[in-house]
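Working notes for the structure below.
Note that one protein chain is taken out, while the other chains of the complex remain in position.
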Amino acid sequence: MISGKFFAAGSDRRIFVAIVLLVAAAIVVPVLNVAVPAGSAFHVPPYMVALVGKYLCYALLALSLDLVWGYCGILSLGHGAFFALGGYAMGMYLMRQIGSRGVYGNPDLPDFMVFLNWKELPWFWYGFDQFWFAALMVMLVPGLLALVFGWFAFRSRVTGVYLSIITQAMTYALLLAFFRNDMGFGGNNGLTDFKDILGFNVQANATRSALFAASAIALALGVFVTWLIVSSKFGKLLIAVRNAESRTRFLGWRAENVKLFAFTVSAVMAGIAGALYVPQVGIINPGEFDPGNSIEVVVWTAVGGRGTIVGPIIGALLVNAGKSWFTGALPELWLFALGGLFVAVTLFLPKGIVGLWDQWRDARAQRQVSVAAEAGTDIDPTPPKIGRAQSGAPTGEWAKPSGGPEPQPAE
Amino acid sequence: MLEVSNATLHYGAAQALRGVSLTARAGKITCVLGRNGVGKTSLMRSIVGHHRLTSGSVAFEGKALDRSAAYDRARSGIAFVPQGREIFPLLTVKENLESGFASLKRADRNVPGHVFELFPVLRQMLARRGGDLSGGQQQQLAIGRALVMRPKLLVLDEPTEGIQPSIIKDIGRAIRYLRDQAGIAVLLVEQYLDFCRELADEVYVMDRGQIVHTGPAEDLDKPHVRKFLTV
Amino acid sequence: MLVVFTSPASADEAALRAIIAKFAAAQNFKATEAVVQELAATSDPAVERPLAALAEGDLYFRKSDSAVFIGKEAGQAIKLADPLTSAEAGEEPKAAVTKIKVNNALRRSIRDALGGLTLGSPDANARIAAADTMFKTPVAANVEALDAAIAKETIGSVKLKLEQARASSVLVSDLPEDEKLAAIDVIAGIGSRDALSLLTGYETGAEGALKDAASAAVASMNSTLALWASAQNVWYGLSLGSVLLLAAIGLAITFGVMGVINMAHGEMVMLGAYTTFIVQNIIRTSFPGLFDWSLAIALPLAFLVSGAVGLAIERGIIRFLYGRPLETLLATWGVSLILQQAVRSIFGPTNREVGNPSWMSGAFDIGELSVTWNRLWILAFSLAVFFLLLFVMKRTSWGLQMRAVTANRRMASSMGIRTPWVDALTFALGSGIAGIAGVALSQIDNVSPNLGQGYIIDSFMVVVFGGVGNLWGTLVGAFSLGVLNKFLEPYAGAVLGKILVLVLIILFIQKRPRGLFALKGRAVEA
Amino acid sequence: MSKSGTILYLDGVSVAFDGFRAINKLSLVLDRGEMRAIIGPNGAGKTTMMDIVTGKTRPDEGEVFFDGQVDLTRHDEAEIAMMGIGRKFQKPTVFDSHTVEDNLVLSLNGPRSIFPALFHRRSAEEARRIDDILGVTRLGDKRGALAANLSHGQKQWLEIGMLLAQDPKLLLVDEPVAGMTDAETEETARLLKDINQTHSIIVVEHDMHFVRELGVKVTCLHEGAVLSEGTLDFVSSDERVMEVYLGR
Partner (left out) sequence: QEETIKVGVLHSLSGTMAISETTLKDTMLFLIEEQNKKGGLLGKKLEAVVVDPASDWPLFAEKARELIAVDKVSAVFGCWTSVSRKSVLPVFEELNSVLFYPVQYEGEESQRNVFYTGAAPNQQAIPAVDYLMNEEGVERWVLAGTDYVYPQTTNKILQAYLESKGVAKEDIMINYTPFGHSDWQTIVTDIKNFGSAGKKTAVVSTINGDANVPFYKELGNQGIKAEDIPVVAFSVGEEELAGLDTAPLVGHLTAWNYFQSVDTPENTAFIDAWRAFTKNDKRVTNDPMEAHVIGFNMWVKAVEKAGTTDPDAVIDSIIGVSVPNLTGDLSSMMPNHHITKPVLIGEIQADGQMETVWETSGLVVGDEWSDYLPDSKDLIADWRAPLSCGNFNVATGKCGGKGIN
């Protein structure tokens, strides 16, 4: 049974711990925020709830990228687009919830439409007054975009940098498009001034706590789903595609469908992350489509350790916490600190933070082997199998057409 | 000329070489044999500087090489034909050959005529990209490329792999020619027993990362040596 | 405005001075304008000096006695000169004088007034300028003056201009119809936009044969101008392409050849631009005469600065990452943040001024094609850099070693190639070239810490669109994206145009999954 | 020539790369259940012929039929593989970042779509086959090792193992014994003969001892076309074959 494997000790324990921690946070943090009085040492201030809730959404985004990049070798430089689309779908719902409480008091049209002289609601805004519809769109829109985009790209065998760059072009084009007021999504200012969600005031403490809990649960679910995918035979196939796409074809696998599935699932996850993010930060605007944002997601993932499930989560939490802290504590110098962190991580933690942990475990295992060897017993000297996609070997995705820089030890 | 003493090599926790010692003399052909996975390639790569030994040493012309990088070893006269060919796929055949110029003085920077005598196909394909060649053609290019370097020691890891029989014979002749005329040392890994028996002045047989037999080529017919080469 | 040109009357100097003195009392632009008109009406060539000074904002009056002077700033003081004779008249502190204010409308009427006055100038260029002004602002009364000037004129090109000016004035005069028809012919022959706008304006008010003639002329001019417009578009496209090429070309080395996902590429460009700024700053303060040479001096320095920084990055970071191309993205992203902030801390967050040397300023016309000098030089420069680099890569042993090392570092080492050197120098070369691109880009764009960020996406787009690892691909990619962009822009607008270009890139990559100049064959798939 | 009864049917196939004709009006027919050895000089077009059959390279002209009726030029690599054509590459190509065992798991025949893979559980039958193959290829003690860390010869064996796991109707085997000891070469010949009981096979090799061991019909290619065909003795006594291939 799946659960049997899931609770087994060893390789997958880390995943289990992560899920337990997230579920616990989903329960405990809201309680400590809402039920514990503000003076108490155990009180979690609302400020923290909002902040960490936001990080959890970023973590889900990073996790979704890891599914395609870490396991399938698709370096998407446009994952922010799926996040933003999910966010916009949620934002549209929240806009419609404002009703006649907008500054112009128009019950049908959001404020920005009124003051740009729109006469009626554009067709693509229909249905967003219903939560179920918006929730559906949160998954459907990014999923569909990924499906169509991926279908074309993977079928044409666009790989490596070429794929990365067209994903970047995609998010850049969307950035420019959403910037335009004529698009009907509020232009540069985006969607903002939200009042309530499902009838609850978005600014109320309890709502914030609930959103935090929802984010933690969504992330836990994301971890679980990702784990299910990568630990199945399909997961091995993902890695095989990353490693030698054309070889999988000669074994009869349709590499393009494999990638398409992972890409779409990942886009849906990113969309959900975006949808949870928007009510917590209170605004969604085209800045989320900025190619720089998508690159940052790649950076979080790399910092935590790609091809591991918990790595990207740790990376996203850490880098964002660092950014929050540095921008307050060292407002003039924080870029040195952050930039230095990225350089240091690459040089000293080549496989990210989780990689460091694994290395340490390997080293310990190795010590055991040598001890055992001295004692005359025989231990299988293969490295311990861990939750990480083995990425010791080259993955040619960014390698140039052919033989591009091959992995070789530096001299 | 080349002196390997007590070499050990680890890949992480796994040990590939266990105290290997070997000598390759100038004007002689030294052949290393052994089953799959016994460590032949690991030994060759340690000699040319692709792997750092865990312990033991490699000396060439009396100088210890252990600290020098692969390019310094190449510049001191060691040429390498690796298993798996490793030609530069996007460089043309001509450029692949010219990549061997790096270790030569400006005046010597030309492709010796015997390279094209030995492998006429290379002359026809000078402008084609190395990666487009057939497997055997690539192997010929890899050998030709090593010869451009005018080496004092030629390290060949299964050079006949994928090459048609007539050219294998030519390669044999060429190796002998290089030994006799240029007096260079040749270190050869080979699975193809007949080829080895014909050429070798001295053979080393490996098993599980160790040298288990040393002797002249004729020893290869002895059963206690043979047993290391059967399944 | 009625000015008599035939006999440059010399008004009495005292009368002129009296008029000039009125400037001090003029409270607003209308009043100043009246004084200008009064001066112009004297038709005395001597008024040219005070009027020109006024247009330049160099006319002052002394607060103590309301005397009017031409002033030149000299530190905290103003050097005064007599408005008519230019004789020196001492110095006053800034606070003691008041500048006589001008605005655009005033400058315009001074220009018109001066136009009339300079028609008889001994300087041929001044006469041409006068003729141009009269051409654009036709007045019936000018015909007579122009006739006289044409009769006296000896230089052919000036004469032509004068005749064109006369034609435009004839149109608004009450001369007979056949004169006007001839004038329409003359104007139609010019074929420029100014001529077109003149005729279009005339056409609406004209009647009968004149209207027909004007309409026909307008129609034919419109069609030739449309042709010129597409030529102009091609030129703009090439020029945008050259900027893209410059931005991308260093990346074609560090990324295209070496495979380093160099997110700090833009910052290398930025360092080149800041080097230009420093060079110009030193020149401005210490060697002002060398200003026209500033770019030539900055070029090698920028190459060295960016190259040295590149070298340091390669030795300090990149070389540990050759086995892991993807990690270079993370590390160079960090480097780019550090470099941006370093420049921000040293030079401040705002734009820095980098000037155009005189040979990079202005524009010239080929027919109706207007070509700005800076764009032309940048195009020439980008091509020069490109071919130089192509030569290095394809024809030198260094280029061969570079390609061998990046294809298979371990094997290249076994061929005797000093791979650390080659790596370091290659990265330095790519960075250095980014640096000299920065020198060129400083001529058309902001020099600010964000400079690099503006080009990084475009650079990657160009290199990848052209086909990674292929220099020709980068060239063709840059120019085709440039031209495509410029042909879309007039129809779709700048924003939609850019979106369309991105969408077309996405679609194009579907057709050619390995870029424009895709490498084909086994070598690639292996 | 009739296609029926053939497992592979090539007629008049040509392919050129930038004007260089690598395959030149090649015709070749393999009967069901047959094993054929193909020899020929380096660059004769042997590997290219396999590329054409497996859908990697599209021929410029000519007919390529599988199993008498399937036009292979209309299908892509994955479809062709699913029909039952398996291939071992000249340069051993395995999934470096997977263990030996996982390489085999991915090769085992069975459904090839997403959802079955997602919900796949390994059956006892599959486990047994993997053990068998590991035994045959003598990689049992490398079961958990990363394929990247295998020696050259071990990769050759792994790829043969993957081909076995795939269990295709037609096996295309490009230089299987390169880098193997003489003893292993004999072993491989035995193995192929064994498989030939139930499968059709094309083997490319330069090792004449091995080809002799197989004892099957031999085709010699040269410059993209058939130079000679028949028993090994017949072919190797052909003057032209000696001239261009075997040497004197």
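Per-chain numbering from 1; labels A, B, C and D assigned in written order.
The working rule: a residue touches a chain if its C-beta (ideal position, glycine included) is under 8 Å from a C-beta of that chain, and two chains touch if they have at least 3 such contacts.
As the structure is a prediction and not an experimental result, all values here were calculated from the model.
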>> List the neighbours, among the chains on screen, of the chain that has been left out.
In response: A, C
>> I'm checking contacts with the chain that's been left out. Which of A:G91, A:P110, A:G160 or A:G190 qualifies?
In response: A:G190
> Among C:R62, C:R127, C:K498 or C:R514, which residue is in contact with the omitted chain in the full complex?
Replying inline: C:K498
> Where the complex has a chain not shown, which of A:S156, A:N181, A:S232 or A:N257 is the residue touching it?
Replying inline: A:N181
> Looking at A:V36, A:L116, A:L198 or A:A363, which residue reaches the missing chain?
Replying inline: A:L116
>> Looking at the full complex, which residue from C:Q37, C:S66, C:N125 or C:S361 touches the chain that isn't shown here?
In response: C:S361
> What chain C residues would touch the chain not displayed?
Replying inline: 29, 57, 101, 103-105, 107-108, 111, 193-194, 196-198, 200-201, 232-233, 236, 239-240, 243, 340-341, 344, 348-353, 355-356, 361-363, 370, 372-375, 443-450, 453-454, 485-486, 489-490, 493-495, 498
>> If the hidden chain were put back, which residues of chain A would touch it?
In response: 45-47, 50-51, 54, 100-108, 112, 114-117, 176, 179-181, 187-190, 192-194, 203, 281-283, 285, 287, 323-324, 327-328, 331-332, 334-335
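We take it that only the chains that are shown with their structure count from here on.
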> Just curious, how far off is chain C from chain B if you go by their C-alpha centres, in Å?
Replying inline: 62
> How many Å are there between the centre of chain C and the centre of chain D, using C-alpha atoms for each centre?
Replying inline: 65
> Residues of chain D that touch two or more other chains: which are they?
Replying inline: 17, 91
> Which chain A residues sit where two or more other chains touch them?
Replying inline: 246, 394-395, 402-403, 411
> Any idea which chain A residues touch chain D in the complex?
Replying inline: 228-229, 232-234, 236-237, 239-240, 242-244, 246-255, 257-258, 261, 380, 382, 385, 389-395
>> For the complex, give me every residue of chain C touching chain A.
In response: 256, 258-259, 261, 263, 317, 319-331, 333-338, 340-342, 345, 406-410, 413, 419-420, 453, 457, 460-461, 464-465, 467-469, 495-496, 498-499, 502-503, 505-506, 509-511, 513-515, 518-519, 523-526
> Across the complex, what residues on chain B touch chain C?
Replying inline: 48-50, 69-71, 73-75, 79-80, 82, 86, 88-91, 95, 98-104, 129-132, 145, 149
